[in-house]
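Every protein chain but one is kept in place in this view of the complex.
Going by the order they are written in, the chains are A, B and C; count residues from 1 in each one.
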Amino acid sequence: MEPKVKFNKEYLVVAQNASGRNLNVPVYRFKSDLPGPKVYLQSSIHGAEVQGNVVIYHLIQALQSAPLKGEIILVPNCNPVGSNLKSGEYTLGRFDPVNGQNWNRAYHFDQSLLDSFVEQVDPKADMAELKGLFRDHIKQGIDEVLTSEWGVGLAQQLNLKLQRFAFDADIVLDLHNGPVSTRHIYVPEYARESAKFFNIPHVILIPNKFAGALDEATFCPWWTLSELLQQKYPERHWQFGVEAFTVEMGSQEVIDFNAGEHDARSILSYLSAKGCFSEPLFTPDVMQRHAVFLRDYKTLFSQQGGIVEYLAKPGQIVKKHELLARVLNVDELEDNRAVGEISAPCDLIPILHFPSASVLGGTQLYKCFTNYFDL
Amino acid sequence: MEPKVKFNKEYLVVAQNASGRNLNVPVYRFKSDLPGPKVYLQSSIHGAEVQGNVVIYHLIQALQSAPLKGEIILVPNCNPVGSNLKSGEYTLGRFDPVNGQNWNRAYHFDQSLLDSFVEQVDPKADMAELKGLFRDHIKQGIDEVLTSEWGVGLAQQLNLKLQRFAFDADIVLDLHNGPVSTRHIYVPEYARESAKFFNIPHVILIPNKFAGALDEATFCPWWTLSELLQQKYPERHWQFGVEAFTVEMGSQEVIDFNAGEHDARSILSYLSAKGCFSEPLFTPDVMQRHAVFLRDYKTLFSQQGGIVEYLAKPGQIVKKHELLARVLNVDELEDNRAVGEISAPCDLIPILHFPSASVLGGTQLYKCFTNYFDL
Amino acid sequence: MEPKVKFNKEYLVVAQNASGRNLNVPVYRFKSDLPGPKVYLQSSIHGAEVQGNVVIYHLIQALQSAPLKGEIILVPNCNPVGSNLKSGEYTLGRFDPVNGQNWNRAYHFDQSLLDSFVEQVDPKADMAELKGLFRDHIKQGIDEVLTSEWGVGLAQQLNLKLQRFAFDADIVLDLHNGPVSTRHIYVPEYARESAKFFNIPHVILIPNKFAGALDEATFCPWWTLSELLQQKYPERHWQFGVEAFTVEMGSQEVIDFNAGEHDARSILSYLSAKGCFSEPLFTPDVMQRHAVFLRDYKTLFSQQGGIVEYLAKPGQIVKKHELLARVLNVDELEDNRAVGEISAPCDLIPILHFPSASVLGGTQLYKCFTNYFDL
Partner (left out) sequence: MEPKVKFNKEYLVVAQNASGRNLNVPVYRFKSDLPGPKVYLQSSIHGAEVQGNVVIYHLIQALQSAPLKGEIILVPNCNPVGSNLKSGEYTLGRFDPVNGQNWNRAYHFDQSLLDSFVEQVDPKADMAELKGLFRDHIKQGIDEVLTSEWGVGLAQQLNLKLQRFAFDADIVLDLHNGPVSTRHIYVPEYARESAKFFNIPHVILIPNKFAGALDEATFCPWWTLSELLQQKYPERHWQFGVEAFTVEMGSQEVIDFNAGEHDARSILSYLSAKGCFSEPLFTPDVMQRHAVFLRDYKTLFSQQGGIVEYLAKPGQIVKKHELLARVLNVDELEDNRAVGEISAPCDLIPILHFPSASVLGGTQLYKCFTNYFDL
């Protein structure tokens, strides 16, 4: 029997601009009458990373006739400030232009909330009930920040209003893009197996360390809770089944509807595996998946300033000492100092590179997989 | 017999920054002992348009062994302010960030200088001498602006210091890039035949109208002088043989050494045809060249804001009503208003498009050849 | 008998952002049942020039109980794009960040519309009817631009949508601020006497030359029409009684409610003199008013880059050779080249100065009245 799915759209106010106007974001929600995981997706918290909006478009198309179990919430274009900040022809979407605060680094994680919660846990509690209590506990912490008498910063306000939604979910997908980038995904180490349900060739495995992003703000509390309870009550197996990912859907500043359809299928394949549909919509592609631990995902900075041709393309296998890029030095065009060469310090896969030919010394030229392995 | 060519490099101070430091640009000069045209090339007056620097690199390589006649001056990276202004990962290189002044719109043209010069012309003067007098006259006008007691604006100062060099030349090439762009060239209508010496498939023919750019600042005075003298002394044929072009070498924010070598060859082919070498280095490719008059080079603005996939690629032949682009509307993802379509208002060739997917209403989506013809 | 005044508020859509959302501006309208002039005021077309919003606030407070004749339309914060563009802590409000287009230079003026209209004028036409026909004629020209098949640029679109309102008015006031500035006003030469109704000490008299701003876009058509008709039909006195002003209400980036109340009183004094109220609300202050012709309103550019202390304050009388500013040169702090001095090239009144201590060479340090006289 087909589940009955209700569709609903509302708007969430996340900020207020200098004209005194509320800035809201659309919240699309599909809710089944059958039980199942609760899923939260958002896109474009970094304003120039827009392909995720296309992915969400395709997801909404697919969900209109899918046999959903549980609930899926989709928030495209979730940063109305960053999405609308032009500087020259490009979108200055990665940080608050007032203070440089990265829009994806002001989510909330407070170790003391964990400690106080663990204190109260009944070690025999029903798992669903426990999850509900924990969600309330964390969201109450978020609300306290949001309602502080002294106010709260813009990025934090935006982040926390989204995080409140996300923290109710069992599955959180935050859709991003790299500068000029191949598709890749950040996966918490404990969810390593889930990486195989996505059709994404490059996987970064991250530890239980909070650095401000939404995926971490989602899984770090659950991961930590699980560890604390395991330690305190080792007799029970403390698994909460919550997963969160940052999914990098190619390059910023461009969209591609066809690629977006594939991206959507990749996500639906993962959601199928997680039991979000009464029958699977898609199964994952058979493909090679390269993985690294976060500590081996390294940044190569320019040693000199100049104009760069990026020779190594994102996703390409590069051996130690092979050429990655050439730098032109306009001050020495007449002799052999005119062109500098940048080589790979070790075997690597460039995952993304800087989107502009013009670089100062100290620019992030490439981010690379090193010591990578097959997943 | 091979000409003897002297190479020389110096630095020209064009501005002073807020640290009180002089900003200079390198000036590379090849001078033959054989007479020939004087040529001036510059690149990157718009700071993000960097491929011209690569072209100049290849030209300098080639000129080191070329049988030059006359003189060639090359000024790469000629705008040290615009080249170094990052805003996000891109270069904010088109205009002065203080006031919005386009770096390629503050060159000098003063009709009254023309009128006063024509007054004094001896109708039987030797042509070379006349050209020398006219150059001195115009450069004196430029110097008066540069030394004004009240000072002069930054863009104008930068432009005039370069223009003084350029105005001594018989041939001026200003190397630019479009946003995402096919190669194209701006040619004064009177020099239409010269467009065939470049390997550039798209040609814009421009009238004798000064709008502030270097090519116009070079050819408008000569063109106007020629017309005024022709009118006043119709018995003599007043041709000065000065040509100036804005050459658009593909897309901004990227460089490509291989493409730069082809671009250099295209320029050397033109210079060969103009007698800059004792024997031609290259001859132009046999190829189709599409041309328009400037009035038919039209801008298509977005009617709505949103996220755009540019389907029609620069250089592609597009028929009336064919699809150019799709726009995603994140506020209406659930129904058939989600995707808007933008079609060609008439037969056209898109020459360049906006480099970002994110557009407000009123953004220059495409610039297009309409009513184009073969050259 | 008191006039009956209807108040009404609506919203005008002037642009669409990259999220696909309409951007609108509030339009406050007071309409009397008694005939009288039609007045249009707007503020903050340059996004950082916000004091005009405070002035409009005070005007609306006053108008709620004023014996209005005719109609007053007030559009505060009329540029939702420019008002909301932060770059660092300041508002990048003077130009479109995509292309450098000044938000106050894309209004419409088309000489051919004048010529075609004068053709059709019945020299005996009723003046009110003639004004109505002319307004329709010009607005039709504006509408043709706005509905062009190829679209229209963002600044032009914003400007034209406002201009359609403004062109219906007999009196247009465009409220601006200078960088660090004393209060001053731009007045068309023919309306010189009207400058005495404002409590503004510095007056710039401008000729009939269109450079893109709203005041010019308003008075140039009427002024030109009047001249053309006067020439064609000299027997009749062709006066249309339309006036337009750019009013500079002090410095950008700050507001001051008390000063705003005085600014509002100054405007109400002018409107009183123009018969906008059944009895005058205020009369102008007795005060000295300095005036210049536009050609004598001169910009002093920095000759060198560095860090500047602005010694001469806006509005101060400065004699030739007196000190205006000091420049610190951090590269030479140990000797007497450390501090440069900038003196007045002639007797002058600085009206405004650059708002930052850090300047490149070629920065607009001061704008000054020279050859000024009492009005």
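As a convention for this text, a contact is a pair of C-beta atoms (placed from the backbone, for glycine too) under 8 Å apart; a residue touches a chain by one contact, two chains touch by 3 or more.
Small disclaimer: the values here were computed from a predicted structure and weren't measured.
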Query raised in the report: Among the options A:187, A:271, A:300 or A:352, which residue touches the chain absent from this view?
Result: A:300
Query raised in the report: With respect to the chain omitted from the figure, which of B:5, B:68, B:98 or B:138 is a touching residue?
Result: B:98
Query raised in the report: Looking at C:16, C:53 or C:182, which residue reaches the missing chain?
Result: C:53
**Report entry** Options C:18, C:92, C:220 or C:247, residue touching the unrepresented chain
**Finding:** C:92
Query - Residue of A:65, A:99 or A:316 touching the missing chain in the full complex - result: A:99
Report summary line: On subunit B, the omitted chain is touched by residues 17-19, 21, 77, 80, 83-89, 91, 97-99
**Report entry** subunit A residues touching the omitted chain (full complex)
**Finding:** 15-21, 81, 87, 94-96, 98-102, 149-158, 298-307, 327-332, 345, 358-364
**Report entry** Absent-chain interface as seen on subunit C, which is shown
**Finding:** 7, 9, 26, 28, 47-48, 50, 53-54, 56-57, 60, 64, 76-77, 83-84, 86-94, 179, 253-257, 307-309, 326, 328, 330-331, 333-334, 338-339, 354-358, 360
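Here is the rule we use: only the chains that are shown with their structure count from here on.
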Query raised in the report: Any idea how many Å lie between the Cα centroids of subunit B and subunit C?
Result: 36
Report task. Express in whole angstrom the distance between the two chain centres, defined as the mean CA positions of subunit A and subunit B. Result -> 43
**Report entry** Whole-Å separation of chain centres (CA-atom averages), subunit A against subunit C
**Finding:** 47
**Report entry** Multi-chain contact sites of subunit A, meaning residues that touch two or more partners
**Finding:** 77, 83-84, 86-89, 91
